[in-house]
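Just below is one structure, and these are the notes that go with it.
Complex shown without one protein chain; remaining protein chains in place.
The letters A and B name the chains in turn, as written, and every chain counts its residues from 1.
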Amino acid sequence: MNTRVSSRLGEWLVLYSLSLFTALLLSTLLVEATGGDWRAVLNALLDGSIRKPGRWGETISTAAPILLVALGTVIATRAGLVNIGQEGQLYIGAAVGTFIGFLVGGPGALNVVLILGCGALGGGIWAGFAAALKYWRGVPEVLSTLLLVSVASHAVAYGFRWDWLLLAPEADRGNRNQVSEQLPLDNRLPRPNIFGNEIPLTVPISVVITLGVTLVLTRTIWGFRLKILGRNKRTAQRVGVAEGKYGATALLLSGAFAGLAGAFMLTGGGYTFGNYQFVPGFAANIGWTGLLVALVANEKPLAAVPVAVLFAGLRTGSGFVSSTGVESRITDVIAGLLVLSLLIPTALMLLRDQRRFRTNMSERV
Amino acid sequence: MSNLDSRDTGIGAPANPPVPAVALNGITKRFGNVVACESVDLELWPGQIHALLGENGAGKSTLMKILFGLVQPERGTIKIDGHRVQILDPAKAALLGIGMVHQHFSLVDALTVWENVTLGETGRLDANATRARIAGIAERYGLEIDPDLRVGELSVGLRQRVEIIKCLRRDPHIIILDEPTAILSPEESEQLFGALRQMIVTENRTVILVSHKLDEVLRASDEITVMRQGKFVDRFTSATADTPTLARAMVGRDVEMPSGGGALRIRIPDKESAKNSDNLTSSSSPTGSVSSENSPVLCIKDALASGTANAPSLNGFSLKLYSHEIVGVAGAEGNGQTALVDLLSSLLTLVSGTVTVNDTVIPTGKAGAMAQAGIHVIPEDRQGSGLVTDMTVAENLMLNNPLGVTKWGVINRKQRSSLAQQIIAKYNIVCSGPNALLWTISGGNQQRVVLARELASQPKILVAAHPLSGLDISAAEYIKNHLIDAASNGAAVLFISSALEEIFDISQRIAVIHSGRIITETPREETNLESLGLLMGGSPT
Partner (left out) sequence: MSNLLNPIADILTSETTYLNGALFAAFLAFAATGEWVAERAGTINISIEAMLLNGAFAALLGYNYSGSIIIGLITAVLGAMLVAGIQAEMSHRLFADQFVVGLTLNILVLGLSGFLNNQISPRATLAGRWDVPLLSEIPLVGTALFAQRWPFYLLYPLIPFSWWLVHRSRWGLEARSVGENPHAADLTGINVNKRRRQSIYYAGFTCGLGGAFILFAHVGRFENTIIGGRGFIALAAVIFGGWTLRGSILGCTIFAAALSFRLSIQGLGYNLNSELLQSLPFLLTIVVMAVFAKRVRAPAGLARPFIRHTK
């Protein structure tokens, strides 16, 4: 058995290295073909994500909301659900957090907690629409979550038209329009400075949440039942895992995590995300990125951590790329190619496993 | 093992050419370690309806799938009209003039009749030509149908008619019908056989009829080959054979004596033997009436469930189950067994009727309600509702009751692992350890995982649906012993199977299910294989 496990691991490594290499090679070729210098791009990426002062702090603080979104996605995927609306759930979460935060305007820390809670609530409600549509009306969650992303952006745009909703009062806006008020200083999460890097509190919280999610999914009955539901609905129904109850909870949680990520960006994101102001386009593709991270991490919360940092690094590095004369969007291309290339080994292994599985079955014919 | 002795029967008919239309030679096919076909020889002659008779799992369907290119044999040769061929897929089979009417239809509900009929052909799509062809076939064989109806709206009988027309459209000279009457009414069957007769008499085609219904085989076919456990058993000419002979050949000679509980292999648990744990192999004592004096553990009353057009669901199904007994539910496939198991697995919601366990009404279709009430199920399709194949053996052993190894909702892995280890040892589950993924172990061992899990918590009620199918003899024996053990320990066991031999082997009471209801219920002592076989096949006792 051991040799089998290790040969499997070996195959896995070879396949992954090959695919990753291909993805990076393609990216390199693309840069070279359009007149760029790939070494310069690589240097810029490293500078922007790690090497320059304060950058690795920036990278891991960007990774925090991405990781949260990914964790939520992992929970939904565990239950066999395809939530692809995190971008909208995150946006709504941040919007609800902003709205309630300014509505209540309570004292410092308490208000931060309220904003975070409302962020999670907002994201949860947005995913809740999809859950309700699925379990009451049979609407596939893939489609409803996707469509709700666009609805979210229009709903927020509506919110920005009224100062009783999101829009900052005239006096606070200067010339700019369509922004919310800035969170007062005591309504922000602290960003302690460690070795010249600002690490917002969102980072340790995200790490704790990751460990929590890992434990809940792998060690508790709830996680176990969720997995049964995701892998085999009929068995789940027989052993007492009600699809509606567990599935809806997973979808709500998944949305809540995205919403919380939005609230994180608001209260602890600093300059990277709107500078404590809620602005149009605030979600900034963090939802989509988190979704991709979860897909690459293949349902494993702990694996999502390095992947989230990697994708965050591509993001923070991209700002430095433009200085080399290469369009910074190359990082999006690299991210996309990476994901595609990482899908291939998983798909190949799955295909082989299924084949082996079939020959293993004493099929009834 | 091989039986080529019947070659002369074909040659005996003067109209036949000297070469058989189909000659299968030494066909062997295994699935894992289960032998589906072992050196099977079969010859089929034009102008004849040849019946392939056998119980479920006898290998007849596999043999036909091999001939139709759906399954590849490990050994053996196939000759069509004397030429050796290799049939890699259904398309090749069609080229060779082989058509198959599938037991589970290959029709697309959303398409119309004519679209279904022409599906799979090549060339320009011509609705009118297809309609004309359908009309032609309809007229020739009396299989009338409106080509513009949607298949999803048709009755089962009409759907099969479409399936047959679809098979005939390519003008095959070899036609395989896999259990064609399993879901047909007697009239519909009659019509079907009329059409088949026409095909062979006027057009000299070869027809293979796969069936386990003795009556219809005798009535409709010219020759009969009997298979059992993947092997050729015997060959008969329909004109001279009779039902009892065929039944004996089909179910095996070792239980051929009239059953009155006296057969040596039959072991029946009862309260007395339960006290004596080593008594499993002792012969039975009459028990049929003892248990019925107590109140039933499980009572299903007037269960009505809406089914699809394909599978008759439950239709006034009633059954009582007492502790310390094994009740066998016999019946041809597709008469409501699946719905019954689904019902007891909380997978089916009743339209009307009740399920009561110890006088408590259990809500139907509510997740886990049946399991909560103490109904343990060994489902027919273990990967469907019994197991989660990409979880570990340990996880699968705890699917329904993870609470034993948890504290405040957290699973204690060490405890789970050691508990699993114990169960693995006790039930001889061959695997690399509790953390082996389920798909890495063999089908027989997967079955043991289900069995171990369902038995581990001393079930009050145990439902076993076709638990022996697909297993080799020793594995089957093993599971039988455990079922008997469970009954001895006080469980009420519901044993569902379409193999009469199995049912006779371990049940005390036998109920025959037909069209979604129990049509007879007798103590085993008061019936015998032949009469039950006839009942199952829908013919009067």
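The rule we apply is simple: a contact is a pair of C-beta atoms (placed from the backbone, for glycine too) under 8 Å apart; a residue touches a chain by one contact, two chains touch by 3 or more.
Since this is a predicted model, take the numbers as computed values, not measurements.
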item: Neighbouring displayed chains - absent chain, whole complex; value: A, B
item: Hidden-chain contact residue, picked from the options A:168, A:209 or A:326; value: A:326
item: Those residues of subunit B which, in the complete complex, touch the missing chain; value: 70, 89-91, 94, 102, 105-111, 115, 118-125, 166, 384
item: Residues of subunit A (touch criterion as defined above) contacting the omitted chain; value: 30, 34-36, 82, 84, 133, 137-140, 142-144, 146-148, 150-151, 154-155, 157-158, 161, 285, 288, 291-292, 295, 326-327, 329-333, 335-337, 339-340, 343-344, 346-348, 350-351, 354, 358, 363
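Everything that follows uses one rule, which is that only the chains that are shown with their structure count from here on.
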item: Centroid spacing, where centroids are CA-atom means, of subunit A and subunit B in whole angstrom; value: 48
item: Complex contact set, residues of subunit A against subunit B; value: 1, 215, 219-222, 224-225, 227-228, 231-232, 234-243, 245, 353, 356-357, 359-365
item: Residue numbers on subunit B that touch subunit A, as the complex places them; value: 31-34, 36, 57, 61-62, 65, 71, 345-347, 366-372, 377, 379, 383-391, 395, 398-400, 402-403, 406, 409-411, 413, 432-433, 436, 439-444, 469-471
